[in-house]
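Note that one protein chain is taken out, while the other chains of the complex remain in position.
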Amino acid sequence: MSRLTLICALALALSSPAAAQDLAISAGQLVVDAEKGSVKGGVLLIRGGKVVSAGANVKLPAGTKLLKRPGAWIVPGFVDARAHLGLERDIDERSQAFANDIDLADRVVPGHKDFAKHRAAGITTALISPGDQSLLAGAAVPVKTTGALLGTQRVAKLSLTSSASMNGRPPTSQGGRLALLRATLKKAHATKGGGPLEAFARGDVPGLVSVSNFTSLEALQRLAPRFGLRLIYDLQASVSPRTVKGVDLKGVFLAIGPGRVEFGQAARQVPAVLNKAGAKVLFTSRAPYGPASGMRLRAIQAAKDGLSGAAALAGLTSIPAQALGLEGRVGALTPGADGDFVVFSGPPLDLRSRVLEVYVAGRRVYRADGEE
Amino acid sequence: MASKSSIHLAALSLCLVGAGVSFAQEPAPKKDTTLVLRGKLYQPAQEPIPDGGVVIKDGKIFAAGAWARLARLVPKGAKVIRVPAISPGLIEASSSAGTRGVYAEQGSEVVPELRVIDNVNLRDRAFDRLLERGVTTVHIEPDPASVVGSQGCVVKTAGKARILIEAGVIGGCLGSDAWTRGWNRRPFGAPTHMTRRPNTLMGAVWVFREAFFLAKQAKSPTPAQAVLRDVMAGKRGLHFLARRRGEIEAALRVSREAGVRIVLKEAQEVHHLLDIVAEHKASVIFGPLEDLSRSRRRGVLQPRLDTPALLALSGVPFCLTASDEQGQDDLRGQAMLAVRYGLEPSVALDAVTAAPAAILGLEKRIGSLSKGFDADLVVWSGPPLSATSKPLAVVIDGRVVSGTLIQPKPSKGSKPAPNKNKNPRGSKKPTQRF
Partner (left out) sequence: MSKLTIREVCAGALSLVGLLLLAAPAAAETVVLKGATIVFSDGKTPLKGGVILIEDGKIKAVGKLKGRNPIKIPYDAKVINVEGKTVFPGMVLAHTSQGLDRPNESVPVGPYLDVFDSIDPSKLFFESSLRDGVTSIHVIQGNDCLVAGLGRVVRPFGMTVDAMTSRAASAIKISVAGKRGYDRVRQRANLRAVFDDLEDYLEGLAEKRYAETEKEAEREVTVSPAKARELGKKLISDKDLDDKHRNLYRLVNGRLDAYVYVDRAQDAIFAVELAKAHGFLKRTTFVLGVETFKAVKVFQAAKRPVILSSSLDYRETDRLTGEETKTFVPKVFADAKVRFALLPGTQATSRWLWYQAARCVSEGISRGQALSAITSTPAELCGLGKRAGRIRAGYDADLLVLSGDPLELTTQVEQVLVEGRVVYDRSKDWRLRKLTSGVSKGDKKADGKKADGKKADGKKADGKKADGKKADGKKADGKKADGKKADGKGKPKKNEGGK
């Protein structure tokens, strides 16, 4: 409990003391939900840290001061579905294949410098995740980049890549890993309570699974309906149009790293290819192993190489929020959602646009140098 | 508002989007899936029917046989495509297709709970290669790196629903593969799970016996033991890789002890033991023939060129395999070699179609062109097992998945040109694909 209080205290310290105050802000363009486009001259009204209304015709309560950001874009705060921020680099516990009792919240260092870097990149929510060194590496923890936890919400972090069995313990093969996972899930599915494994096996929490090829992805897809698994794949495979031919990716959440993973000639088209195959593509930063801004840059590049702008922006906001089970709370500025948003100097998918301001729960947590 | 706002974002994306990618999406299946082929019909273990044909409806064989009998079954208005020769799609009973680059499990000698399908990349080029050579169904077997191996799977080489059996028979191996295939074979140092343990035939046999004994005894069986119990109860098959005579004998012996009927795989030296194999009611997946110079094969195998013919004489159920390793002959090549060394062509065709289907337990679904079977067939430019013919088109589930049915030019002058005078509609669209 003390840990939680600490983090909450930190979060409070970061924000200005004024509490349930209204915030109204207008911009040249307002993106409420990335998949629905933008509203010209839209206004966003936030009360008590939650969005009250957003759009073109927002009635402001009397006496509310409207902040004006003409020419700027307001977009929902970015959601990073895989990062290792706020940790002191020891992200993996390697001793067991199933580290079911590991909760990464125990490792988060309050006030770590990574949080500021994330905020500066326009990311307001991030999943702090362990690495790929165990089949189940424990519970990943979604946080606001102020350092506040999002309640008791957790995500199971799994890995089917070969690094999951590189620590001197079998199984050594992909088939072995899947067989072990299958047997373990079967047992866990019938268990009440328990750790992230059981919750994942029952379908209560989503699982972020690292996969290094589409074969293991397909194997898990075959398994998913039996247990009602909620899956996000962290894709570490090279992809060409041929690779995904015939793979049923409809509605599958696929996370794409900042670029370290797919450097093939066709790699730039990967998000578009996957999107066309029906997948819901989301972008991750993997910070601090990549720059926090890498997430947005990857989305811009994807949009340049065939992904629609809406899908690219959604891959930074609403899709990762859905994947992590946080839809309605983050990822879109719909009424009732957290007032997390970013003020960009121009279109968010324009390489020239800068992050001017970042707000979390209606409070400004970042301001670019030289801005008011 | 929505429409207005979406325009903005569309404009935004327009300025950002570069050249789009084109996608090879499979076309949606046509509603009318009737396909009628007429040509020389080669059925397994039968004399070819010179004027035969096949009627395909909704991906299944509706009728097949002599054209005289078939003509009245052809639906009205259906286009009849003339082809030189038709045979069922070939079935490869033992293969490692699609598992390229995936390591076998080194964690244990007994891994029957593992599934090969977890390692199979269904988009691997190996499937295209097999398809192009007329193979429509392939049994992917575990890498023989364990004494009791994982569960094989049966998949088609193309089409929509490709997995026929997700997790079927388990593999066994008593031969040297079980200890030489480990990717970290260390001659000295402390043993780890990477060090292969049994390195003699007797050692491997002991591991096998122990596994089945423990499975029988276990009060609460592990997943692996549950699978072995299935095997003992006859619910699941066991395919034993046994090449040399000693391995074959040992495999038959331990299978009898465990009360299991087995299928012998590769079995290059089976000609010594045909009586014993028949006595054990074992089947044989034989091949590849004359595959003797590879370094993988430890020890000298004693070859015989006419083993397929001897197998046919002995009455042991058998099929042929090419083990689709690189540089080796394809499955048809194996059948052709068998024919050259004395097997009847119709029996050789049987040994790569209906016989493997039966060994895989799919004899009611594939391997022959019979009513209700999957419409998996190959159109050849001449007799299927002739060196001068090649596959022109491959049909899986009633759809052409490789090549074209209607050739732009007949490959041989002697053959009547397809569609000429027979069907005036056909000649208008000579390159129509199905």
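In order of appearance the chains are A and B, and numbering begins at 1 in each one.
One rule holds for everything that comes next: a contact is a pair of C-beta atoms (placed from the backbone, for glycine too) under 8 Å apart; a residue touches a chain by one contact, two chains touch by 3 or more.
Bear in mind that the values here come from a model prediction, so they are computed numbers and not experimental data.
Visitor: So which shown chains sit in contact with the chain we cannot see?
Guide: Checking the complete complex, the chain left out touches A, B.
Visitor: With the full complex in mind, choose from B:E166, B:E210, B:D230 or B:D306 the residue touching the hidden chain.
Guide: Touching the chain that is not displayed is residue B:D306.
Visitor: Using the document's definition of touch, tell me which of B:V36, B:I61 or B:L337 contacts the absent chain.
Guide: In the complete complex, the chain left out is touched by residue B:L337.
Visitor: Counting contacts across the full complex, list the positions on chain A that touch the omitted chain.
Guide: Considering the whole complex, chain A reaches the absent chain at 240-243, 264-266.
Visitor: For chain B, which residues reach the chain that was dropped from this view?
Guide: Residue positions of chain B that touch the missing chain: 125, 128, 132, 245, 272, 275-276, 288-293, 300, 302-306, 309-310, 313, 327-329, 333, 336-337, 339-342, 381-382, 385-390, 411.
Keep this in mind: only the chains that are shown with their structure count from here on.
Visitor: Between chain A and chain B, tell me the centre distance in angstrom, where each centre is the average of that chain's C-alpha atoms.
Guide: Distance between chain centres: 43 Å.
Visitor: Please name which positions on chain B make contact with chain A in the complex.
Guide: 1-2, 4-10, 12-21, 23-26, 98, 102-108, 111, 113-123, 150, 162, 166, 192-194, 223
Visitor: Residue numbers of chain A touching chain B in their complex, please.
Guide: Touch residues, chain A against chain B: 29, 31, 36-40, 55-56, 162, 168-176, 178-179, 183, 213-216, 218-219, 222, 241-247, 269, 272-273, 276-277, 300, 303-310, 312-313, 347, 349-350.
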